[in-house]
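What follows is a single structure, written as structure tokens, with notes after it.
Subset of chains shown; positions unchanged.
Letters are used for the chains, namely A and B, taken in the order the chains are written, and counting of residues starts over at 1 for each.
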Amino acid sequence: MTTSTGACSVYGQVAPGFEAVRDELARIAADEPGFSAQFGAYAGGRLVVDLWCGPDIGPDSIQGVFSATKGAAGICTALLVERGALDLDAPVSRYWPEFAQGGKQAVTVRTALSHQAGLAGVEPQLTLDQLIDHDYLAGRLAAQIPHWHPGSAHGYHAVTIGTIVDELVRRIDGRTIARFFHEDIAEPRGIDFFIATPDAEEHRVRDVLPARPAAPSPGAEPMVNPVDSLAGMAFNAAAQDPFDPLPANVHAVRAAGTASIGGTGSARGLARLYASCIDEIDGRARLLCEQTVASVSQLQTAGPDLVLGIPTRFAVVFQKPDDRLRYGSHQAFGHDGAGGVIGAADPWHGLAYGYVPRRMVAPAGADPRGMRLAGTLRRCLAASPA
Amino acid sequence: MTTSTGACSVYGQVAPGFEAVRDELARIAADEPGFSAQFGAYAGGRLVVDLWCGPDIGPDSIQGVFSATKGAAGICTALLVERGALDLDAPVSRYWPEFAQGGKQAVTVRTALSHQAGLAGVEPQLTLDQLIDHDYLAGRLAAQIPHWHPGSAHGYHAVTIGTIVDELVRRIDGRTIARFFHEDIAEPRGIDFFIATPDAEEHRVRDVLPARPAAPSPGAEPMVNPVDSLAGMAFNAAAQDPFDPLPANVHAVRAAGTASIGGTGSARGLARLYASCIDEIDGRARLLCEQTVASVSQLQTAGPDLVLGIPTRFAVVFQKPDDRLRYGSHQAFGHDGAGGVIGAADPWHGLAYGYVPRRMVAPAGADPRGMRLAGTLRRCLAASPA
């Protein structure tokens, strides 16, 4: 790999042919004083982009990635499928008998893991302490009558999908999802990502910075979720301000192993995590065979999201690209986080990448700058001699 | 309850803290000369609003409520579920064997009662006499091949859903839905609502007044359902003018017990009916336990309505709130009628209410003024000391 330390404040390396990604990041950084982010990418199992820029951030900085944690949870799910331990078409209650309560006996793993189970939240709503108490929340979900008929629609299970995946892992494997992920995926493959962040890694954690207050814009409405709406429930608006404190900045959240929102990592870690799913890396066989990748990245549901009120598309746990989430080809799968983080793999292009901005974006979710970088990455690959 | 006879032409009572509802109704009445309506509400099982205004209307006036009758039919359905007599996931044909014709053997009660059965109407279409002839229409529906594949979509079964519910009640209980409703729900609980209006109550019936002709508005199109469209079929446009005569003003319709459109009642009656579902009233236990309420108010389908051409959301028989039907929280359930009538319960807020305007609104359906009153009601409750 050619070492090409970036101009401006961009540091790190890009492989020959991928210089445009560094240039794009430099342009982004020039546009916003104090901009700070990491971007990493693998092509064909080879690290081709490994960049960072901005104050107080290095290649080994990690930070809370909010819902990008769900991508790691999705990969744990995929690994159980790969091992033949989890059948997507089995009822959840085969693995988790208590889940049969509330008319949910026939709800399949596939339905539950694609935001279609109607369990987007619970009422009365959750304090932050309850939210990170796995057993408490799993018990509430098991008992609940779904808010919509499972399979009839989807709505973002912002917090609860992590609990469902975690409970499935615990019932099938015996370990928590955080430990399963660390021991079977991250640690042996040198992936800098944690579902539960060990205290020994806490010195590398950088606080997520809150989004800058938006300039007053006539006609723009603040995103307000009425407490009595499905969105209010999914984000626990009645019980707490979902962004104060930012969960990513709360030590107890990072330590708890909350698979929906509690993970930390670097862009390099996210890129390597997703690349491991689709390619051999450094001599280690790919984590998932092609058939498993096709199965878990298969689109499960598309259309208006009952919680978010906008169109969304989900695979098994993963988000699928759409007009808003321009992650790549129709084969791509990944997950963003409220702060703007993106992690994704794109088998069509043989690419995987991670993007970690330090400051949150508004509206919350996949930072358009991360998607611009990914677009540049695809153009570099298309232009490069095969 | 404080007796506070309204200013302007608003009469009746509001409990302390709910004065703003009376003021809102007075404002509405002041805006439209001759405006005439009833509004009633329960909070926590207590009558907190009981108002009426306008010429020739009193607290005991009743009138045809069009499709708000479906709300009463939904409550009958719920009571059968509560009693364990009706399984929403059973095929309709378990109770009504003839329904298995036309490829419908596997269509569940849940599908049929959420406007998803593809039986939005029949062709050749129905005269008014056929429409209120229960056995005739039930036979037509049993024989029919659905117009869309059951479960693949929903479309408002404007007339036929009442026939399906009624037939289920008859097969399970032995009584007609009108008698079942009267004997098991309305009469013992003092609820002023009728699916079939007895002649002895006819002296209280006020005619529904037709909507005022809309002022010519550039760009506005009259609602026309081509006779060869699904909507034309659902509203029997080829066989009769669905609004001439207004079915609510036809004695034979009111007497027939047609559960889709034939009921009569007062706002007080509708409020008490819905409140009875979620709260103890005057020492009588609630009609439905929390689990039954959660089951029947569960969202079954959301999205574009194949008949109405706009997005709609349905629970089991009931409408669910959306951007158009702002009934309350995501837990609310209710039904409007073409004339503008609304009846709804909202477990999240512990509220139930009824609104009965005398004059029809255009476009047909939930009168925005009724939804404004309900919004004021929720604000009063939120502001009141618990």
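Just so we're on the same page, a contact is a pair of C-beta atoms (placed from the backbone, for glycine too) under 8 Å apart; a residue touches a chain by one contact, two chains touch by 3 or more.
The model shown is predicted, which means the values in this text are computed figures rather than measured ones.
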item: Given 2 visible subunits, total identical subunits the whole complex contains; value: 3
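Heads up, the rule we're going with is that only the chains that are shown with their structure count from here on.
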item: Equivalent-chain rotation between subunit B and subunit A, CA atoms, steps of 5 degrees; value: 120
item: Gap in Å, rounded to a whole number, between the CA centres of subunit B and subunit A; value: 43
item: Subunit B residues touching subunit A - in the complex, by the definition given at the top; value: 110, 291, 294-295, 298-303, 328-331, 348-349
item: Parts of subunit A lying in touch with subunit B, wherever the complex brings them together; value: 102-103, 118, 123, 145-149, 152-153, 226, 228-230, 233, 303-304, 306
